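Pasting in a structure now, in structure tokens, and then I'll have a few things to ask.
Subset of chains shown; positions unchanged.
All chains are identified by letter, namely A and B, in their written order; residue positions are counted from 1 within each chain.
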Amino acid sequence: MSPVKAAVLVEHEKPLEIREYPRIERAAAGEALVRVDLAGICGTDVHLWHGQLPIPLPVILGHETAGRIVTLGEGLRNDWRGRPVAVGDRVTWASSVTCGSCYYCRLKNQPTRCVSRKAYGISYCADEAPHLRGGYAEYILLRAGTALFRIPDSVPTESVVGAGCALVTAIHGIERASISWGDTVVIQGTGPVGLAALAIAREAGASKVVAIGGPKHRLDLALEFGANAVVDMEDAATPAERVRQALTAIGPYGADVVIECVGHPAVVNEGMDLCRDGGKLLVLGQYGDAGTIDFRPHTITRKQLQLIGSWGFEPRHVHAGLNLLEHSAWKELFAGEITHRFPLAEANEALETVRMWRSGKTVIQP
Amino acid sequence: MSPVKAAVLVEHEKPLEIREYPRIERAAAGEALVRVDLAGICGTDVHLWHGQLPIPLPVILGHETAGRIVTLGEGLRNDWRGRPVAVGDRVTWASSVTCGSCYYCRLKNQPTRCVSRKAYGISYCADEAPHLRGGYAEYILLRAGTALFRIPDSVPTESVVGAGCALVTAIHGIERASISWGDTVVIQGTGPVGLAALAIAREAGASKVVAIGGPKHRLDLALEFGANAVVDMEDAATPAERVRQALTAIGPYGADVVIECVGHPAVVNEGMDLCRDGGKLLVLGQYGDAGTIDFRPHTITRKQLQLIGSWGFEPRHVHAGLNLLEHSAWKELFAGEITHRFPLAEANEALETVRMWRSGKTVIQP
């Protein structure tokens, strides 16, 4: 039988390699073997490529993935929501598996910080059997305990992968920061996380949302996603000018909630300037460790701010995200984010479109 | 009639001058003229002396003050809690007066950020009549609208001024950060704010409190205030060593809540290291603007921390503070913080003891 192809990060900042792994014949108890239909390329994949997070190498990248079930291990009859699953069903899954029994899982209700947490496409060395633990591949083998979700019939696979981990990350983050009905919101960044945050801010009843970002095609998306106003980073090239333009739209004291979805460390300072006194800054974009900034702690005290971090997401956020995609016009908007598609063999070209901010959302069809 | 003496900050980092101002004969409607019994010296006074906050000069310093009513203006019959006040009563007051009608007072419930807020001993130019708006003086004239509190008979004036603005600042800060019963707490700093935070953490049901500070006499106070363990900054001279010692006492993952009461910008980084993932860092000590630090935003996201600022306090925190001093052994502990007393003429010597961390708490008896 033919081997399975996968795009593998072998060395940081070097091209991914297409490698072959043994085909998997059967799934053990609780496991699921899935034929990958679409694998999204996330900004975090670029951070991983740059070496900004500690991961094993080589690794099959790809943590926002959907596909069809090929084989179900014994005992796996229902998805995470208790809905039946069968061979051939379209599914997606929470990219991380947690232990459920450590200090963070049990005592502190912070499962995204589980001490044994491992994420598909990030934490598994591709040299170790069963190898197929990332989405940039023809097949992926899901461990027992993976939070699997049957995709509702009304939701296209494109919506799920178009939304990607950005949507569920935004849902988790906004849950932590909590937007109240009527709050004003500024979103820093118009990449996938920024757009998803915009969608959730709208859903949560923000009275006004201003998005700061670029390039032009992304600002247009932001307006489609419901931004009341956008600030173009190209026109407003300095932090001071961006703050000035955003406050003109949001009100002179600043926003009740600012959501940082950029990933450049320096924007955290700009985010504090965008907050009204007593406001909240959700620091959502700093997944990669891109270094340090010059930072003034006095501002936190004087403006009595809250800076709130959020890492990844839990299965219940996938549940909420699928509900959102099922029940609303968001389905089309998120599917519409996909502007570039590549075969597996062109995984490097795919990654490049994300690295260079060229695409809305880029996907691989292995 | 003899003029009124006051100790005045005329120029930053220069000695205070003893100046004389016209005696005040009568109080207008709602005002109260008070003979100062004790004026506490706060760490913020040192920051003001260094020029780390924007204030008018010259200024009569002193924002934590208690005294006896000399004259009551028309209509002022009850204190903030509705209790009757009369000439001769011992009183203290919230150091700031807010407008009650601005964006922050009305719409955002952040009165400590009132756009018109003025604080006795900080915001009033001593050249302007009626001059007597600070505590380092024989008399102080309180504006109509000041939140005045009759000191309960069972509470010594020393307890009130020993607690100073540190206690109410800690009450406000911990209200914002919220300690839950059973939380573990690390307190950075064993000055008056650190000790007050320790008291409130204990009251709020912290299961374990570790204080990091010095010098020795302050660590002893921390133990008296209920710290389960202390870390001596002199023994543990590096951040890494302090974190190591604190985590040995608090548990390997870090504290649920860390309260920064030091005021040196760099300790904010150390505070993030002291937090468990998903924990809270209350940034309470950065009143003065002492500049910037090298800071890693990635840590906020990865550890999903909350950094929470708090500025000053509201009248209801004075109410809570007086309740604490009335009902418990805290009365003696806070009075016991006072280690140094000076007459008004030695205000510079008094300030020096605070600047050099020599005292528990220093007070002026004008």
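Here, a contact is a pair of C-beta atoms (placed from the backbone, for glycine too) under 8 Å apart; a residue touches a chain by one contact, two chains touch by 3 or more.
None of the values given here were measured: they were computed from a predicted structure.
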**Asked** Total copy count of the complex, if 2 are in place?
**Response** 4
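Keep this in mind: only the chains that are shown with their structure count from here on.
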**Prompt:** Which rotation angle, from 0 to 180°, best lines up the CA atoms of chain A with chain B, given as a multiple of 5?
**Reply:** 180
**Request:** Express in whole angstrom the distance between the two chain centres, defined as the mean CA positions of chain A and chain B.
**Result:** 43
**Message:** Touching residues of chain B toward chain A in the complex: what are they?
**Reply:** 103-104, 108-110, 112-113, 176, 253, 265, 268, 276-278, 283-311
